[in-house]
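These notes concern the structure reproduced below.
A single protein chain has been removed from this complex, and every other one stays in its place.
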Amino acid sequence: MNNQSLSSLLALVPLLPLVGAVATVLLGRRLGRAAHIPAVAGIAAAAVVAVVLLGVTARDVGGTHGPVETISTLWQWATVEGAAADAPGADAAATRGLSIPVAVRLDPLTATLLTIITCVGLLVAIYSTGYMHGDPGYPRFFALVAMFVFSMSMLVMASNFLLVYVFWEAVGACSYLLIGFWFTKPEAAKAAKKAFLVNRVGDFGLAVATFLIWMSFGTLDFHDTLSAQGVIVPGVLGQTRLADPGGYVLPDAAGFSGAAVGTAICLLLLLAACGKSAQLPLHVWLPDAMEGPTPASALIHAATMVTAGIYLVARTAPLFVAHPGALTLVSIVGATTALVAALIGTVQNDLKRVLAYSTISQLGYMFASLGTGTLLGFTAAIFHLLTHACFKALLFLGAGSVMHSMGGVIDMRRFGGLRRVMPITAATFLVGAAALAGVAPFAGFFSKDEILAALHAKGWPDAHGTHADHDDATPTDGRAAAGRPLRFAALREPADDALALVTPRADGRERGVPLDAIDTPATWRLLFWMSLVTAGLTAFYTFRAVFMTFTGPTRLPEGAGHGHGHDDDAHADAHAHSDHGGGHGQHHGHGDHGHGSLESPPAMTLPLVVLAVASAGIGWLLFATNWLGHFLAATPSLTAAAVARTAVPHVFHWDLAIQGTLAAVVGIVVAAIGHLGRRSDGPQMERFLGPLGTLFAEKFYVDQLYAWCVVRPLELLAAVAAIFDRTVIDGTVDAVGGIPGAIGEVLRRSQSGLLQRYALAGVLGVLSIVVLLAWQLRG
Amino acid sequence: MNPAPLASGGLLAGAIVATAASLWMLLPNGRESVSTRRLGMLLGAAAMLAFVAAGRRLGGFGEEAVFLVVSLVAVVSAAATIVSRSPVYAAIWFALSLTGVAGVLLVLGAQFLGVATIVVYAGAILVMFLFVLMLAQPAGLAPYDRVSNEPFLAALAGAVLLGVLSLSIGRLSAGVPACCAAPARADAAAAGTADPPPADPPPAALAADPLAENHVARLGAELFGRHLVAVEAAGVLLLVALIGAIAVVSRGEEALAAEADAARAAAGRTAR
Partner (left out) sequence: MNAASLPLLQNALTVGAILFSLGLVGILTRRNLIVMFLAAEMMLQGISVSLVAWSRYHGDFGGHVLVIFVLTVAACEAAVALVFVLQAFSRTGRLDAAAWQSLREATVGRTIDRELPAIDTVPPRFPTLTPAGVQPATDADDSLEREHV
């Protein structure tokens, strides 16, 4: 395939959903019940193209040896001449000015994410045709979903930091619109606002990081570009800089050491990622985001948008690797978030909330893996992203199916034993839960195992495995090492100089920032144990949810089977359709599925099945062939010397597998003891845990902390500003407005009605003119 | 004989300021302070003296004396007219002022007009004013006669006006527009000096009045010759004024009578 057609295909991926979105906006009302067609068609076509592109990239990876990327500049958005003249890190070639090309790229990381986005998007769109059926905002939903797919595709395809920022904001906006889809409900509106505002904090981080990157690197492009003088301008993640061993050693600028600036950039990028991917302390928006329609939650808050943070860190891997303090902090944040979210998830009674906290927890896992800074860590994170997309979307869609059938009720204490009335949903949900819990051989098991391996490698750098199968040559080429077929061996020692991730200064002094001190094996061991505990907790709360929902005596809430109660995220005493009563029995609005069956329509169950198959098989498939690791190792960002050096042969770590499975089994057993076969409204975890349970249920009081530290002061400031506005500003304006009146009041007194006063005024006026004339004519 | 221009100018300015100050003090202001009035009169007298001193010298003592007397009478009476409290006294003072003005006019050679002023103004118009006062003026001093309206500003206005006029008068030169200049005097007129060239104008200046001979006849000829239409129009104007005055009065009387009738009718109805 030549470059021209490849560029066209690249442009098609975002363009088709965009066309679908616009068509839905324009024609949605007229299409009525068929309003989903443009959006679904657009996303489906984009999915096809994405898969084609995946194939093309895979072929390129197989064909060539080095990094694989294709850049296609669609058009030049803006150029500011001479803007880079003062940038401290800029060289002469960059003094051409600030240039923002709308450039899209295709490399293995992008291709993988595009496939996930479009395929999961397609499944969610198909599912939504059943779920959102009958909703008055039906066309709007599909327009938003298509718009989201467009924004997210462009985000992962953008080859320029400013463009990334634009689409970062765009996905935030789509998220806001989708969370607040039923905006007439006050909780939904508040949740949307909260999501947007918390994301804004992250966006601020990304903006400032962009500024610093501009200042340090002199360009905002990922790829190498050609200046007007014909000189190569090395992009931030371009091949020139990646090949240069000191490429990410930033010069000292403005009184700050280069390492400090670099660490600042990394921390700001981490802040952005935390905002978008709901990590501590910016995780507060994701549970509330469950107010939105469940398909939106599945797409955005499980599979795609929240992975933007992971993508960002993976993309800027070389930069992070050059600043080990920031890198370790990534892992610390991730692992801590994973643990905290898992603890909170154990006491949730709302099925969607359980899944929300589970998402936060799994994203924490991905960050923990990214923060190891090794090739294994990065690829494990992306692998987990892929599997997580499959099983989390599956779980959310399954929860949506349950909610749809239960008439809008999603509080697990109000229903139970649903496997008898919703068999397909139950089966697929079980598959997803097993994948999430890390039960072999489902998808989550393999990806979680790789993450634990990455953490273990950092915590025990000299570990030898019990099996004596060592490889002969120390791998120096990440791709070559990663391309070897699967070996069943214990953990291997990584390359010796893989730990020397930072180039020391020429004068021999250690360069770095004090934060780098946290990068010690002790830290990594702690993180490893935290992750292991979290794995156990994950299994526990997942299967607790499964048992509460699908096992035990079959109980249905009032209004079950009436299907369309979307706007009721049930609280303990909310009655969605109390007027329906019990007289309607089990009648389902979509046609008869048999007496007693509340299964969702095929439009909804089909995507569930597809995702279940994926969750079951994809992990084993990718792990056995190591296709994904080999594929991703060709991403330019991951071919940086510092990252590629850390490649290890692809092995299956028995010891870690056993530890992980043990943790999962313990969790499942404890859940079974508490909930298997019992009524779901029995004694709850909160009460069982006592004060700890209250702590978890109150989400560690983070929301309250924010309310006291952020919201109250801002409200106070707003009140002060309001008073200032009313008294000073309005006062000034009113005073200015009152001036003519005041002048008029004064002048009006001259209109006394007294004839002689009028005459006097006239005479004085005439005399003034006369005097003036006499003065002029005196010469 | 003639004072230097600058001194004359300063004197004139002083005279005008004194006039204004004296008017301000003399105008009725409700306070009835005798000392203020006396001071005002003193200032007024000083002002008159200053005007006299600043004035131009006429040829001959006789002419000067006559002109001085009549003009002083006119001016002082005029001042007294406007400052006196009682409107009747004001009217009497006005009559005196008219006499003075008639004298000035006679000095200026306007024989007919001087007499006409007395006859028409003092004889007819002034008497009409007195009739109205008789009808409408309350006994004693009405409150509105004892106060004046913005005396300071009015005196200032008067002073400014007088100053401007005096300035313009003072800058008059002997230069005459070509239309009115006698041919023999053309070159002298072209020269144009600010001051009259001879220090002592010939004594025959006043007697050399070109209008003195056959004055009334020539005036009549001029009036009915060149301005006949205007005369006729003036006559019509008089007639119209007469008719208008009667009409307004009669309508006013009718209105009053109608009001009285209505009042009587209403009273009669209520009595019934």
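Chains here go by letter, A and B, matching the order in which they are written, and residues are numbered from 1 within each.
FYI, contacts are C-beta pairs under 8 Å (C-beta built on N, C-alpha and C of every residue); 3 or more make two chains touch, one makes a residue touch a chain.
Since we're looking at a predicted model, the values are computed, not measured.
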With touch defined as in the header, list the contact partners of the absent chain among those displayed.
A, B
Logged for subunit B, residues touching the omitted partner chain are 19, 23, 27, 30, 32, 51, 55-59, 67, 71, 74-75, 78-79, 81-82, 86-91, 94, 97-98, 101, 104-105, 108-110, 112-113, 116-117, 120-121, 124-125, 128-129, 132-133, 135-151, 153-155, 157-159, 161-162, 165-166, 169-170, 172-174, 176, 180-182, 185, 188-189, 196-198, 201-202, 205-206, 208-211, 218-219, 222-223, 226-227, 230, 234, 237-238, 240-242, 244-245, 248-249, 252, 256
Even though one chain is not shown, subunit A touches it at residues 745, 748-749, 751-756, 759-760, 763
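Just so it is clear, only the chains that are shown with their structure count from here on.
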Hey, how far is the Cα centre of subunit A from the one of subunit B, in Å?
101
Which residues of subunit B touch subunit A in the complex?
149-150, 153-154, 157, 160-161, 164, 167-168
Touch list for subunit A against partner subunit B, complex
754, 756-757, 760, 763-764, 767, 770-771, 774
